[in-house]
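Shown here: the complex without one of its protein chains, the others still in place.
Labels run A and B following the written order; every chain starts at residue 1.
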Amino acid sequence: MSRLVAELPAPTGTKPAGTGRRRRSRQERLAYTILLPALGTVFVIVTIPFVLAIWQSITADDGTLVGFRNYTRALSNPLFYDALRATGLYALIVLPTEILLGLGFALLVHRAVKRAGLRATLYVLAVLPLVVPPVAVGVVARLIYAPGYGVLNYVLQSVGITHSEIQWLSDPLLAMGSVASVDIWQWTPFVYLVLFAGLQTVPKESVEAAQVDGATWWTQFRYIELYYLRPLFLLILFFRMADVLRVFDHVFILTGGGPGTATQLLSLYIYRIEFRFFDGGQAAALAVLVLVAISILYSLVTRALPLERA
Amino acid sequence: MQRISRREFVKRTAVTGAAFTSFPALLAACGESTGANKVSKLVLAAVQGNEDGPLKKVVGNYKSQTGIEVQIVEFPYDSLFSKLVTTFQANDSSYDLCMMDDPWMPKFGTMGALQPLDSSFGFTRDSDIPTVVYDVGTWPPPHGPVPPTEQSKAQHLYGITIVGNVEMFMYRSDKSSAPANWDAVLANAKQFNAANFYGYVIRGKATNPVSSDSLPILWSFGGNIFDDTWKVQLDSADSITAVDFLTRKLKQYAEPGAANFDAAERSQAMATGKAYQSTVWPGEITGIVEDPTVSQVKGKVAYIPIPQGPSGKGLGMMGNWLLGIPKGSHNGSAAADFIKWMLKTENMRNYVAQGGVPIRKSILNDASLAAANPYFKALAASFDAVPNWRPRTDQWGAVETSYGTAMNAAVAGQLTPQAAMQQAASQIRATMKGAGYPS
Partner (left out) sequence: MRGRRAAIGVRLILIVAGLGVAAFLYAFPLYWLIATSLKSKAELYQSITLFPRHPTLEPYFSVLVDRGFWVLLKNSVIVCAATVLVTLAVGLVITYPITRLSVPPRLRVGVLNWALSLRFLPPVAVVVPYFAIVRTLQIYNQPIALIGIYSLFNLPFAIWMLKGFLAEIPLELEEAALVDGANRWTSFRRVLLPLAAPGLMAAATIVFTFAWSEFLFALILTATPASQTFPVGVQGLVTQFEIIWNDMAASGVIAMSVPLVLMVVARKYLVAGLTFGVIREK
């Protein structure tokens, strides 16, 4: 199989175009001329709130420096660990499911659907769940899972599969599953759209060459397509991870974090610390902790799977 | 080095940032003109739902009588609070009037976010309006414990109730007579509980819903969140008995999935004839249970004040919606005129005709209105009995979250009543200690 990789066209975009030194430096200058103003502006706009958040995390309400007291308070609250556990479980359910399903559909459509019209229709269908406001998604989910008038129990009972109401939202594990299912419904299409777009960058020649060599469905994916999708996987993984940390509406509407704290995800928890406890210092400390944790995870992952191709 | 407050720091950093970016030129031309003395428009931040519906219908009259338009900007319940707090922190002038749920008053009072209605605009107490309604809009609170930071402040009136919500009790009067006390509630729940008919409905969803649902029971059993010196009472014997009564005894006859029931589910169950009794707010009565287009039980449900507990008292809970005038508003006196207009008897009658919940005793006890509004008598009685309010502390949001989370776990059966209340009590003690309350 290494032959297939060897046959891949040399990654073009990342290779310097000219060989002469002068040419390179002229290009580099042009690059900086274009890049710096844009990056500079973005940098300033994002850095201010960022600095403010860090400042807030080391001060009290009256502006006195309190060192790491907000951090120790954040870390000594047992509810924080409940939230962490709930978020971890949620992420373990939704991330692999969404990525595998989205990848599966993207590969299937990419390989099996050739008609432009059908591709466009599937594309539009995939966009639909993404444009329903999260609060409306939460409400529809409530109409499906709720005790009393949930349509899921109604259907299960009229078909005769169950005889009594299943408590989708007040049993800790079922509640987590129900809440996660909504995420999977809404966000699998996102993974599909991104990976499907990514598959369009796979050069047809290498795929054809591989097929001549008798590559199977799996080897074609493993040795060719995966190679082009890798940066997108990184993008999806960390985007979805960041999004899992800001999930709000459907959890709030479905369970309000309950039963007890079973579905009180970090996002809900930080929101409550900020807007219910009005403990801005602790909320900022939590936010910074989240930021640091993902950044560490990110650097570990990119070290194992470098962003740049060798 | 001069110490600067956090808000000042935020402001300064923002100014610096603004200077960096190239926006300002583009945006210079947007200063609000406040010059003209004649106010033609007032902007009112309101909560979306049954609470502001009638208000929206009467502001047209105000415009035709005075020429002043009242623009109502609606927000969801949870968001209105966050929105108002951030707006007040910035002393922004976007809103001339705001609707406030009464448990928010301590936060706004402590912040000093509102203009005093008595000293600035000459509001006085009207004997036709229950004293407690004025008290709930007064800061610092005229009775009960006062937060340590607020004890030296002068009392002023900051809010006037326009939705006189008090939590009451409803039951199917076609099936039995009114329960005299909570033991009778339990007996009825047992008697009428049947397949697909709930003997009692618990509004048990986490945080605010289950907190509202359980506090009247807690109080009627002699339990409490705080005593008069801010000592936490949730793990007292009376409090635990009350929680045990709700989450164990009544729960046997309550709906399945109680830990996930909110008001929407409760009023639906009641309106479709699937439930016998529960606590209730006026908004659920007018919106669902007595709404002829949806209710199958109209005329079969009676409303009474919260039944008595072992303490011999039945304590309802206030949930008044008040109107206040933010400090930042440039149109204070015009806004005050609007509140005065709302309070006039004839205007309040019209407001009631549009579905509003009145606060005037003369209207609540008016026999001609009783038929169309079957809960007025119970509401008047609830006011007479002097309902409790939620503890007057700006930490209430935190307290309610801790209490409502533990209660939800108890309703779900994850924690015993005792364990739940011990958990809530220790969290609330930590919160209050951190906020400088005596421990």
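Just so we're on the same page, a contact is a pair of C-beta atoms (placed from the backbone, for glycine too) under 8 Å apart; a residue touches a chain by one contact, two chains touch by 3 or more.
These numbers come from a predicted model, not from an experiment.
Among A:A141, A:A180 or A:V251, which one is in touch with the chain left out?
Selected residue, touching the omitted chain: A:A141.
May I ask which residue of A:I58, A:M176, A:A215 or A:L245 touches the chain that does not appear here?
Residue touching the chain left out of view: A:L245.
One chain isn't shown here. Among B:T161, B:S267, B:Q308 or B:T431, which residue touches it?
Checking each option in B:T161, B:S267, B:Q308 or B:T431, the one touching the absent chain turns out to be B:S267.
Which subunit A residues would touch the chain omitted from the figure, given the whole complex?
Residues 9, 11-18, 24, 27-28, 30-32, 34-35, 38-39, 42, 45-46, 48-50, 52-53, 56, 101, 105, 116-117, 119-120, 123-125, 127-137, 139-144, 149, 151, 154-155, 185, 190, 193-194, 196-198, 200-201, 203-205, 228, 231-232, 235, 238-239, 242, 245-246, 248-249, 253, 267, 270-271, 274-275, 280, 283-284, 286-288, 290-291, 294-295, 298, 302, 307-308 of subunit A touch the chain absent from view.
By the contact definition given up top, give the residues of subunit B that touch the hidden chain.
Considering the whole complex, subunit B reaches the absent chain at 10-11, 13-15, 17-18, 21, 23-24, 26-28, 30-31, 43, 47-51, 71, 73-77, 79, 82-83, 86-87, 89-90, 92, 94-95, 263-264, 267-268, 271-272, 281, 283-284, 287-288, 293-296.
The criterion applied here is as follows: only the chains that are shown with their structure count from here on.
So, what's the distance in Å between the C-alpha centres of subunit B and subunit A?
38
Using the touch definition up top, name the residues of subunit B that touch subunit A in the complex.
Counting only subunit B, the residues touching subunit A are 3-6, 8-10, 13-14, 16-17, 20-22, 81-82, 85, 107, 205-207, 209, 255-262, 265, 268-269, 274, 394-395, 397-398, 400-401, 405-406, 408-409, 411-412, 414-415, 427, 431, 434.
Looking at the complex, which residues from subunit A come into contact with subunit B?
My answer: residues 41, 44-45, 48, 51-52, 55-56, 59-64, 73, 79, 146-149, 164-165, 167, 169-170, 172, 175, 255-262, 264, 272, 275-280.
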